[in-house]
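Only a single protein chain was left out; the remaining protein chains are all shown in position.
Then we have chain A:
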Amino acid sequence: MDKGIQGTINLRRNGEETVDLSGKVHLLPCCIKYNGPCDVSDYFKPKPTGMESEGLKTQEACFRGRKLLGASVPIPDGYSGFVLGKKSLDKRKASNISEGNSNFWEINAKYKNITYWNHDSLPSQDDAFLRSFHWLAVAKTMHEPVAAEDLVSASAALEKLN
């Protein structure tokens, strides 16, 4: 299996206030092959539909002629959304650092909610994006210390199955 590489994220900015992009982060159901600044708010005008779908307040917008239906969801408690950028090290410094730890990232902005959009279909709790948050609860449980009584009840349950 691919071992991957290591990197470091610097969560602190030197004295500067981190830009808060809450309400401005959109996840579109397409890939836009463009990186760079863009006058988004002049062109992208989401409007509330006034309808709720599975507990989600829905919004509508269009992009490149497609109708998008979306919902704004908070980043779960205890988590934050970040816009990361790779920190460019000056060349002399970088050459001194071995390949393994030259992977430095810094925070360009943060956000507390994100609006995700579907092409044509109403937002639903079954959307993969919302379901991906399930991982947070699973990960938490997996990493919690196991108490003696948990082991007892788990083995009891296992015996019942057998």
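Remarks
Convention: a contact is a pair of C-beta atoms (placed from the backbone, for glycine too) under 8 Å apart; a residue touches a chain by one contact, two chains touch by 3 or more; residues count from 1.
One rule holds in what follows: contacts and distances are computed from a predicted model.
Look at the chain that isn't drawn here: its UniProt entry, checked against "Protein YIPF", "Vacuolar fusion protein MON1 homolog", "MOCS2A" or "Ribonuclease", names it "Ribonuclease". Interface with the hidden chain, as seen from chain A, comprises residues 2-5, 7, 29-35, 38-45, 62-67, 84, 86, 103, 119-120, 128-129, 131-132, 134-135, 138.
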